[in-house]
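With one protein chain removed, the remaining protein chains of the complex are shown where they sit.
Take a look at chain A:
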Amino acid sequence: MNTIAAHIADFLKDYQPFDNLTFEELSEIATSIRVVNLEKHKTLFQINDVLHDSFYVVASGVINLSVIADAEETLLNKCHKGDIFGLRPFFAKNNYMMTAKAREESIVYAIPIATFRPFVANNTLVLNFLLESFATNTPNHHDKENLRGKLISDNVFYSDQQSEIQYFQSLTYNTSPLTVLTTAVIKDIAKLMTEEISSSVIICENNFPIGIVTDRDMCTKIATGRFQITDSIATIMASPVITVVENVSLAEAQLLMLKYNVTHLCVTLDGTAKSVVKGIISEHDLIIAQASNPGVLIKEIKRSQTPKDLKQIRERLTDLIQNSIHKNIPISHITNIASEINLAIIKRSVELSILDLGSPPARFAWLSIGSQGRKEQLLMTDQDSILVFEDVTPDKYREVKDYFLRLGRRTTATLEKVGFDLCPNGHMGSNMLWCKSLTDWTKQYNSWMNTPGENSNDLSSLFFDFEIAFGEPKIEEALENIIFKNAKNNTLFFDFLGNDALKKNAPLSFFKKFIIEEDGENKDKFDIKTRALMPLIDGARLFTLHYNIKGVNNTYMRFKQLAMIDPKNAEIYLNCADAFQTLSKFRTIEGLKNDDCGQFINLNEMSKIDKEKLKNNFAPMRELEELIKGKFKLTQFS
């Protein structure tokens, strides 16, 4: 009899999830509790601390849960009397992802995981509560009020792109597990497992799983000499096998492993042991699924059915970008990941259109042009695309073009729903001007490049940056070849492009002051896109075409490549590459702040240091300009 334990049990029974347990069970739990007093501002655990062996219940006071990024503390949740927190050790093995700190002098009960685990395993209500509590993610504080006193988020992936969805995503697992018969000999199985690099083998009878042998069994039962290696596998197998249905979620799998204390789950057709084996889920698969991996987003994109799904994923990408920038991850890495994900979204949008419209009557390619084509799109900017389809007989042409126009319209509409605005200039595959056959495109590029200026209204340099999003890669190659063939010794063309690059407005006035917009809705703001980024982008493109560098579309990579090909001017190129990265970052931060494309920067909101930093990055631009003038024998007024 322990009077205080009884009091604590009495206290706990009023709160979830303890209200699902009997008084006797609670008394047992209470007996193993440690009572901890936290003075004001005392930290109980912090990010990256090794997991404690207990989770916590607030007995009195308030505990703040927070994450720290860039020396800034972001409050995630406040735990009041009766709230539970610090659940991470239940579900994960890595360190704490948040900081728990007493906002005022507080007393917390530390409940050892080891004591509580059996109650979790035996009581589904408790299990569900903990899972919900753990999986609830409230970095955005919208619904926090609803959660008050009910759930305390414990699973903050502030810096990773993981979110609640991942807990309910399905798992990737080994779909061709090793299966053997009960009569098999242990030694042979061990050999087989070694050859196949498999950590487990399922023992089947009539194709139904009846047992499982893992590395661990080999270790504990064979290596210890308890069984002979000549014995049949059935003597050492663990039976019955824990079976699950095919599309089990990460969360379910995790809980089942926890519940049955196993490391492997067998996937069967209907989820029972009386059906055919479809695969095996190991703990390792769970770890992979939890790893911060943009692959998760891509996979989800591939599985999306509606523009709404895609929109959600794109929003998560925005979070990912924002957090990555906060964490000072190099902008080139972020752009790589972001453009892969953007590309996957575009690809899926085209796929969804095809699913609706039926299979295309001819081969085609959907090319992203402009910033997405250069893989530099971090923010939700306009969508720019072209559609190229293979040549068909004249009698079919109308019909085919009609199909692809519909495809284009549908796809651009989907992308619009996702959040990519339609291009105001109509540079999209849905525009009949930019949805045509390969021959027509060849003509188009020929006329642009050989007689530039004559129809210059049409020519936009963004057509020279493209990246295939969907379709036949050969078509992209063909276009590339046409461009490079035409570019060879084409002074006229380079003249035109060069002048185009140079005519961009300078960022600074004669007195080294920022040139800001004089009127319009962005009055007094600095146009970083036109005045700072475009000259670099145009310059990079100009030189890559000139040096015949294929397959490099990214401005940063183009400069890097140029530095190698033209070592004389390597320094200029490398400076430009760096400047480009920094300027992109400025633009991205501005865009994230205002939720727009970040084209206009409000200088008044910038610190002096940032302004200087911005100015410094204009220097390489001047050098690049001089280089262009020299190389292509241009003067400002030619």
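The criterion applied here is as follows: a residue touches a chain if its C-beta (ideal position, glycine included) is under 8 Å from a C-beta of that chain, and two chains touch if they have at least 3 such contacts; residues count from 1.
Definition applied: contacts and distances are computed from a predicted model.
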item	value
"3'-5' exonuclease", "Sulfatase", "Succinate dehydrogenase" or "Cytochrome c-type biogenesis protein CcmF" - which is the UniProt name of the missing chain	"3'-5' exonuclease"
From A:N37, A:N247, A:T451 or A:S509, residue that would touch the chain that is not displayed	A:N37
Which of A:I8, A:I313, A:L387 or A:M621 contacts the chain that the document leaves out	A:I8
Contact footprint on chain A, counting only the chain that is left out	1-5, 7-8, 30-37, 39, 42, 60, 105, 107, 110
